[in-house]
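With one protein chain removed, the remaining protein chains of the complex are shown where they sit.
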């Protein structure tokens, strides 16, 4: 790996506050499976910041596990989920949703986002189809926020999408693997309370935003996913020593740490973006969060990637490469300055 | 929870050596999904202690996830797994194996163990059945070591079982959720190398033996479970920040820590067992590891469980209760002495 | 195959009335997927005879398909089904229920039947279990009537079972693969209306009682299995040319043909049973329907099975064999007389 590593946002351990508390509480004895005081406290803080006093909160170990478990819990066997064709569940989860028995209906992406009108049309087309009883039923809409390419839904977009979904009797699920980087962005008007108000389920990502591992699933309305505890167990998604997850989220949601970690990464990403633009790089995909995408000719990509740790993203054509630079909660400002100097 | 807590072996955090290394390495940058140096080092140490230089080693987050993923990977859709009717997969995993599509064939338990002759008979009955093409095929045998009630297979038993299984073209899988307490027992002749030699797959449990969380799956013969990495991903069992798992197992397998942690718990359990027997308690189930089971009349159970943290296990009849006392890698000798005084 | 074939009840084609109507209607044009007049008429007649005017009726192709589709439709992912350990779904459906994701909880059989008290105890044990959230939930009870060994529930037993099941919020499902032979028995007080009143779902078997193939699923209360049409399609259980099934059941439920076919087979079975007892054979299992089971010493089995078409059933011990003789709707009285002469 190169000296200057900007490969991803899951390269370091955890926020020091988390490690300190793990050490401090190490020999406390707690009961298992998320029934401990730390999980209770974390859930309580999450309910408060979401403005959802009755929300059900569960802690799982990782993102694909969370998507698979939540989506399967919300769908009946003959139902499927709508997602952008670049959605994480569409591409990079090894068919986890299909393994759970459900079709992913792929719609076009617009800067990584679903267009509410196209979602509306997909529902309408299904309902108008004379053969719909021979077809899987779209019953859930999956979005990621930030998207896989770092863009954000506006509050208005989220509300429009929620209205479309609600009108069809379907549900809205938000994958917040990088949610901290959404909340910390200078260019968002979406709060956790907005998400809790518009979505039927979402998760607050820990693995990529300061935790060793872990994601917090929130069902704002209780009863959304009956017997979810047992279903988690069945899916292999129930952590025995749940307090390890609870304690991490309790820490992340104390004194605004979660958002602060996100803001740190976003600010450094903004700094890199500004420098890139100044230097004449073509910044693409419209990300306003911790991921930065640049379009390079292949020679430049070859040269840069030897010196700097950035990720190959895709080849839009034979001559060009899109590369990703990712900051994280752990990125040091001096490394950003070094990076900018090297670009 | 009572003052003196002996409820289970997953009540505390992790061995201090692990926390120290987590802190020390926290800001190192590593690639994801188990491709880091810590996973590589841990796998290498595990291969060495198993005497299985070509073994494939994978790190997963928890026990049910591991059982579900490994068993599904080893079975074809029409195949099932033989287990004791007290086996963890038979009872306490919320139907995870069936959710993966496979039948669990339950056989009687003998102090928690399968009897090789009964396994042989089950295979023979299947093969002799004229309707066997209408039946799921037994193709894997699941054992736990220690069993759910703390007993251990002898090397001779393990070898007999392996011979039975091999002869039928089936596979043997060992659930080592508490494997450290097997290895650390004063009354075992089974080593990790014996397990690697007799089993097609097994896992070394971290969650209950000194890790924050995590289990290490070992396939002694490479190629046993093709594309297991992708299958883990699909099952939601691939940890993004894999180094957290690798580092824990690397620590556990440095300087014999894993076995030492097990031995500590077993020694304290032996001390409690000796005291119990001296005091006239009826110690049952034959455990020689960190779990102790006692048969009490109900009044005694009521009285004891108010003062001491022990678990309800079962009611063998209307008048009696079996209770469990569990030590762990984290149990303090002074608490054991206090417990003995209270009994 | 021997001259005198009493191997099973699916050896011949279909009741001549069915073939005649297939020929007579062959060039009529009907829409597909069970939306034709024959399906409508058959459903209407079945509703009438069941005294269930709002019942939903669906036609499927075979028994395992029906069991798998109905049971999966009635269970949530974390739920399982209670069945006798000799139940068809427990043994001879190649793990179809588990393939659908559900555990089969096996209870002891009593002449092939479940005992309501034992079912009650199984529910109670689950509900009393402190770990029940880690266990699959029993939510459905599967019975067969006649059972796999030809015995019948009495009306009182059926009502007791239904009361137990209802009290636990669970459902009762009756596999009627051979239902005609139950209805036609001289020793039953159970009518189709009793079944419709006590069960949440059941199927009326055609394949073994006069049809070329086909089973009619009845949900006495509408809404029991929402979107069952689409679920059938997904399970590969929706017949394109549904009228072939509808027409068969319409014929079977015209002028009491279905029950008449059953009665014919039962009467001949009674005649054989009487002869067997007179000749000193040991008739076992208590069947009062079209299947007859006899316990023979092995030499006698060898000798008889060379001359007569009877099925091997099982070896209760090293020296004996249980054999099955099956009559059917198509059995000729003269063959029965020949059989009796040969016994």
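We just call them A, B and C in the order they show up, numbering each chain from 1.
Quick note on the criterion: a residue touches a chain if its C-beta (ideal position, glycine included) is under 8 Å from a C-beta of that chain, and two chains touch if they have at least 3 such contacts.
Given the structure is predicted, the values throughout are model-derived calculations rather than measurements.
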item	value
Residue among B:29, B:145, B:233 or B:295 touching the omitted chain	B:233
From C:14, C:75, C:294 or C:308, residue that would touch the chain that is not displayed	C:14
Residue, one of C:76, C:132, C:155 or C:233, that touches the chain absent here	C:233
Touching residues on chain A - with respect to the absent chain	77-78, 80, 91-95, 97-99, 101-104, 106, 130-131, 133-136, 312
Interface with the undisplayed chain - residues on chain C	1, 5, 7-8, 10-14, 16, 19, 22-23, 25-32, 61-69, 93-96, 99, 207-208, 212-213, 230-231, 233-241, 244, 330
On chain B, residues whose C-beta touches the chain left out of the figure	33, 72, 76-78, 133-137, 226-227, 229-231, 233-234
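One rule holds in what follows: only the chains that are shown with their structure count from here on.
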item	value
Interface composition of copies chain B and chain C: same or different, split at half	same
Centrality ranking, top chain (CA atoms only)	B
Rounded Å distance between chain A and chain B, as computed from the means of their C-alpha atoms	33
Approximate Å spacing (C-alpha centroids) for the pair chain B, chain C	42
Contacts with 2+ other chains: residues of chain B	93-95, 99
